[in-house]
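Apart from one protein chain that is not included, each protein chain of the complex appears where it belongs.
Coming up: chain A.
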Amino acid sequence: MARKVTTGRKIGTTIFAWFVGLVIFFPILWTFLTSFKTELQAISIPPVFVGFDWTLENYRTIQTQSNYFHFMANSIYLSLGSTALGLIFAIPAAWAMAFSPTRRTKDVLLWMLSTKMLPAVGVLIPIYLLFVRFGLLDSRLGLIVVLFLINLPILVWMLYTYFKEIPGEILEAARMDGASLSKEITQVLAPMAVPGIASTVLLNVILSWNEAFWTLNLTTSNAAPLTAFIASFSSPQGNFYAKLSAASMLAIAPILIVGWFSQKQLVRGLTFGAVK
């Protein structure tokens, strides 16, 4: 028997959903507001909410102090580069695991994921030495490879779960019709898996965009992305919250906008395969 949904219940759920949404969104809203305050207003107690003199001073200071667009360009290069490289490896790997699994496929998948369990700092010195040896320090190429490698397990896992949802018989039929392996993947599998691939790409771009250990440790200036840009505005002696907030807003703005426009894809992709 289906439960009757009363209007009161609907209102209750709506209010609750809005409340949860606001709680989650509040830090970003607060950062946004703080970025328009002076350093003195940013730290005043009781905090001022909207009744202050909005100023663009912080954004101006940031722009004179460092070149935002240089950092942003690097972030774009790194996140798109590592994602593209990741797809080249992850799609065939996930295809093989989903459609011609062996006895050890599950173990391989788990082993891949286990590489994510090692704390990054544990391999900092070896990786750094490799980078010194190959002259990759502060280069975009080196970072793209590192970001690609650390995100590869997630890419393979996500694609694997999406591909599992596609009936193997369709691929079989394509093969019967004489499709080659490459045609089977590009013309039959890929179009059906587009939502899955799209959300994988989006998630990977966000993960690479936010990655703040390797990007800080392996770059100095040429290849430094927005994470380094934010980190440069924290000060051990002196007030910095307003400037830091402005820097954070600038750093998350591009990804926020992309996320906003593609949230439907993202949600669909993430829940795809979860419910049958």
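Throughout what follows, a contact is a pair of C-beta atoms (placed from the backbone, for glycine too) under 8 Å apart; a residue touches a chain by one contact, two chains touch by 3 or more; residues count from 1.
Criterion: contacts and distances are computed from a predicted model.
Novice: Missing chain's UniProt protein name, "Sigma-70 family RNA polymerase sigma factor", "Transcriptional regulator", "Sugar ABC transporter substrate-binding protein" or "Putative tricarboxylic transport membrane protein"?
Specialist: Per the UniProt record, that chain is "Sugar ABC transporter substrate-binding protein".
Novice: One chain isn't shown here. Among A:Ala174, A:Ile206 or A:Ala231, which residue touches it?
Specialist: Considering all chains, including the one not shown, the answer is A:Ala231.
Novice: Decide which residue listed in A:Leu149, A:Ile166, A:Leu216 or A:Val258 touches the omitted chain of the complex.
Specialist: Here the residue in touch with the unshown chain is A:Leu216.
Novice: One chain isn't shown here. Among A:Val5, A:Val23, A:Leu40 or A:Met176, which residue touches it?
Specialist: A:Leu40
Novice: Please give every residue of chain A in contact with the chain that is not shown.
Specialist: Within chain A, the residues touching the omitted chain are 38-40, 43-45, 64-66, 124-125, 128-129, 131-132, 137-138, 216-217, 220-221, 224, 228, 231-240.
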